[in-house]
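Sharing a structure with you now.
Here's a slice of the assembly, chains where they normally sit.
Chains here go by letter, A and B, matching the order in which they are written, and residues are numbered from 1 within each.
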Amino acid sequence: MSHFEFSREPFTPERYRSRVSDPVAGGYASFEGWVRNHNEGRGVQRLEYEGYEALGIKEGDRIVAEAFARFPIAQAHCVHRLGVLGIGDLAVWVGVTAAHREAAFAACRYIIDEVKNRVPIWKKEHYAEGDSGWINCEVRTSGAPAGSALP
Amino acid sequence: MAQLPTDGSIAVRIEYFAVLREHVGRAQEELRTTATTVGELYGELDRRYAFPALGRVKVAVNDEFRDWSSPVRDGDFVVFIPPVAGG
């Protein structure tokens, strides 16, 4: 079973708690990414996550496998939300358990960093002014149909 | 893909995501190409659609990341991956 999954519906970390519970674990480190009300100085009203799911699950699972290889951890799991999200909504959750907290923290940090860098997920922010943009793609649209971008 | 090609071209399926999906105006298409690498295929599509400047784009064939010099074969499923932004 993959240690990485997508969720098209809102979810709570508690739902996945059993995936990381372990009687040998003394430490549980987690990270949650929430939709915040601003980014780079602009007011954000909502955002959309789009994922290439078949490859994303493979790449996410590889990342967690790398964490298992690098750090002495007991369990690890990551869930990334897809779809339209509002301010404060949970976008991603990483949970890691380990006998000792150093490994739990290090692996949790590794997983979220790599997921953000490598898993094929795209984020479109909708701003207070009505425009929107795909983050990291430097293309902004004002709601008009796309097609006028320069080569 | 029922008809056999006579011009040496192959049939591939492309899926577009995010900024590329919006730019092209569709989520996927099947097309015939004479490209032999995924890099050539991207160039062919870029000439057709004039993709926006996107920074470092990656490519996947049949749901695995591949180098730009990887071959493209008949029946392949190809995805061009704009810079990601998970989390």
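Convention: a contact is a pair of C-beta atoms (placed from the backbone, for glycine too) under 8 Å apart; a residue touches a chain by one contact, two chains touch by 3 or more.
Please read all numbers here as calculations on a predicted model, not as lab measurements.
K.L.:
How does the whole complex break down by chain label?
P.N.:
Whole-complex stoichiometry in this structure file: A x2, B x2.
Here is the rule we use: only the chains that are shown with their structure count from here on.
K.L.:
List the centre-to-centre spacing of subunit A and subunit B in whole Å, with centres computed as mean CA coordinates.
P.N.:
Taking the average C-alpha coordinate of subunit A and of subunit B, the gap between them is 25 Å.
K.L.:
Enumerate the contact residues on subunit A facing subunit B in the complex.
P.N.:
Against subunit B, subunit A makes touches at 33, 49-52, 54-55, 58-59, 80, 91-92, 112, 115-124, 134-139, 141, 145-147, 149-151.
K.L.:
Hey, which residues of subunit B end up touching subunit A in the complex?
P.N.:
Spelled out, the residues of subunit B in touch with subunit A are 15, 17-19, 21-23, 25, 46, 50-55, 60, 63-65, 79, 81-87.
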